[in-house]
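Below: one structure, written as structure tokens.
Missing here is one protein chain; the remaining ones are kept as they sit in the complex.
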Amino acid sequence: MKSTRMGGALAALTVAAGLAGPAAAQDDTFKIGVITFLSGQAAESFGVPAWNGGKLLVEMLNEGGKMPAPYDTKGFGGLNIEVVVVDEAGGATKQVQEFRNLVQREEVDAVVGYVSSGDCLAIPPVADELKAFTILYDCGTPRVFEDGSFEYVFRTAAHATMDNVSLARYLKSRNFDVPSFAGLNQDYAWGQDSWADFTGSMAQLFPDAEVKTALFPKFGAGQYGTEISALLRERAAVVHSSNWGGDLQGFLIQATARGLHERSQLALAAGDHVIPQLQDKMPDGVILGARGVNGLAAKARGGELQELTDTLWDAYEAEYGVFPVQAPFRMWQALLGLKTAVEKAMADNGGTKPTDEQLAAAMKGLEWDAPSGHIEMALADGHQAIQPNAIGTTKWNAEEGRMELVDVEYFDARCVNPPEGMKAQEWLAQGFPGAKCD
Amino acid sequence: MMRSNLLLSAFGAFAVLAAGSVILPDWAMFLFAMALAKGLVCLGIVGMMRGGLVSFGQGLYYCLGAYTATLVAGSFGVSDIFLLTLLSAGVCLLVGAAFGPLLANYRGIFFAMLSLALSMVLYGSLSKMSFIGGTDGLNIAAPTFLGWAPEGRPLQTALYIYVTALVVIAGTLMRIFFDSEQGLITLATRDNELRVEYLGASVRNVMSYTYVFGAVLGGIGGTIAVLALGHVDPEFAFWTTSGEFVFVAILAGYLSVPAVFVAAIILEMVRSFSNLYFPNTWQLALGIFLLAVIVMLPNGLGSLVRRRKEDAT
């Protein structure tokens, strides 16, 4: 009796789910599913600024004519862009489910998303299984295309190896004396990988430097008192950190209060995004990168991409009251890449909305311009982007009340990214074979 | 009479669930398969709940099962779903048998917290092991079924039917256990442990058995979940994962076995839709749903059936 009642409930659920029809996209709209952090620690640093930037760009594209050429056409090849946003918080399990829902229930034409490396590893096999065109826009781990190959998955940003190679190259080219270095990184894959990349690069460029302590406080720890004591005691010439968001802000506040930046040179692999929050609390003379020529480094670069950069920069500043940091730049380069791919596919298929197969074919090996520089899908058989990078040093401009990046060095994409067919770790271990640093 | 009734319900439940493989759209079939796999884990908690214990660390076995399957598949090229399930169940049986007698000494919140601590130690250890992916986790290839390697919809259907069969088998076994002498002792423990001891039964043994059974179910659930998802990471052992299992168990209540799976499916649906419709406030929606359930159905969904049945008699 009991079982049949519950069986009835099960049957009802089954039928209810069967009836819930999909919301299919029309032929004159291109529907993208955007997945990014809206809650949790990564929301403030990456997820929300990225989507703020993305929303702005989508609105400008849908209006048409707001962007400089070649992005002055309306929408994606005339198609209106429609967006469904999903929160990335909740772990890879949830994301795989949400991905299936986006593709099979919401029937999106493309998925653009994922900040977390774990999500970026979990999604590609599912994307290929469902034959769903997917762009990974932010995550850093090189493992995505080193451990597997995927037809329908593309990453439009360089992987994280570039960040730490550039940092070490910057120390070298600026003639820093580095007899020893230490690290403080978050205790999860991102922090562990960044430290491995940094020590790997340093072993090539500063073979005599001694590795002092490597600290891995828990993600979201908030309290760094003990770690800072340990770093102060070690007196390493350079202290490396790939911390981000609240963890980086907390670390900097506590470290500068205790004079760590006067005892050691701070080198932050992804530190630019905390500048708008910390302002003059960010000490002068900190070496930092932005995971690409993003934020202040893009603004300071000049050159032919200036108009494109300024258009988006000014719109962002006007809308949100702060300047854009790395995350919106990566969202922009993903969306502009998608636009280029859609329009290329439409040119090939006679102007109808491209299928997933046509999109994938168009995206493979694509090159396009973004505010962060010239993006090339050069690795992993045309599925993984490389892009130039920049490292600079912080300097507070007291007169204008804003942080500036000085002594900026721009690195060619092929100088700080491994060549096609070589894994990042091997490339570091062999001393950067094939690197082209003009 | 009892047994034949039970068998009949089991077949009935299987038929209803299996029908889902025809009428459900792709996304819903996947959601159901995941929900049923998690339901298996929750069934283990319900088994313990009948004895008054709630494990807040069932993620330990869910994660252990998932990693066992992934590592075996990755290192030895095993892809057969039956073999992988058996292996994970075996590993969880061993680990459960090691911890069970130890944990059986603890009650109430201490049992809950100690089981939680164990699963957090696994979480921490896996996060540290960058050679198996650290916090980023690992991927596992799609399973094969005795040499058959389906793709696309057939793969999802096969997985779904497989988990359905396991659910019905586990549910039936659980029901038989509930109605057995040991099962009734478990239920009596919930009311008063001391009395049970005075009657000459060993509460500790009973609790160890239910714990080990829960461990095996956790391992099986984790294996199916990882095969469906294609990816495992240490988050499987994080306390919020375990908390979700406990929530399903509470939502279901300890009275009815099928209620566990209904509860699991409801939770997955609520989460999936609130995620889409309230991307900024889905936690709020989920929390309110949780509270509403606890307030309105203090003994779980199963109590609905029980109440009606009592009205009828």
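The letters A and B name the chains in turn, as written, and every chain counts its residues from 1.
Keep this in mind: a contact is a pair of C-beta atoms (placed from the backbone, for glycine too) under 8 Å apart; a residue touches a chain by one contact, two chains touch by 3 or more.
Operating definition for what follows: contacts and distances are computed from a predicted model.
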item	value
Choices "Coenzyme F420-reducing hydrogenase, alpha subunit", "Ion-translocating oxidoreductase complex subunit C", "Branched-chain amino acid ABC transporter permease" or "Putative phosphonates utilization ATP-binding protein PhnK" - which one is the UniProt name of the chain not shown	"Branched-chain amino acid ABC transporter permease"
Sole residue of A:64, A:148, A:250 or A:285 that reaches the chain not shown, by the stated touch rule	A:250
Sole residue of A:65, A:179 or A:259 that reaches the chain not shown, by the stated touch rule	A:259
Of A:54, A:217, A:271 or A:388, the one touching the omitted chain in the full complex	A:217
Per the touch definition above, residue among B:15, B:98 or B:121 touching the missing chain	B:121
Touch criterion as defined above, residue of B:5, B:202 or B:280 at the omitted chain	B:280
Interface residues of chain B (partner: the chain not displayed)	54, 56, 105-106, 108-110, 112-114, 117, 120-121, 124-125, 127-128, 192-195, 239, 243, 246-247, 250, 280-284, 286-288, 290-291, 294-295, 298
Where the unshown chain meets chain A, residue by residue	38-41, 43-44, 48, 187, 213-223, 225-227, 229-230, 232-233, 245-246, 249-250, 253-254, 257-259, 274, 277-278, 281
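To be clear about the criterion, only the chains that are shown with their structure count from here on.
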item	value
Between chain A and chain B, centroid-to-centroid distance (C-alpha), Å	36
Touching residues on chain B, where the partner in the complex is chain A	6, 9-10, 12-13, 16-17, 19-20, 23-28, 30-32, 34, 127-128, 130, 133-139, 141-142, 151-152, 155, 225, 229-231, 233, 235-236, 238, 241, 256-259, 261-262, 265-266, 268-269, 271-272, 275-276, 279-280, 282-283, 301-302, 305-306, 308-309
Chain B-facing residues of chain A, complex	1-7, 9-11, 13-15, 17-18, 20, 22, 38-39, 84-87, 90-94, 96-98, 100-101, 103-106, 117-118, 121-122, 125-126, 129, 141, 143, 147-148, 187-189, 192-193, 196
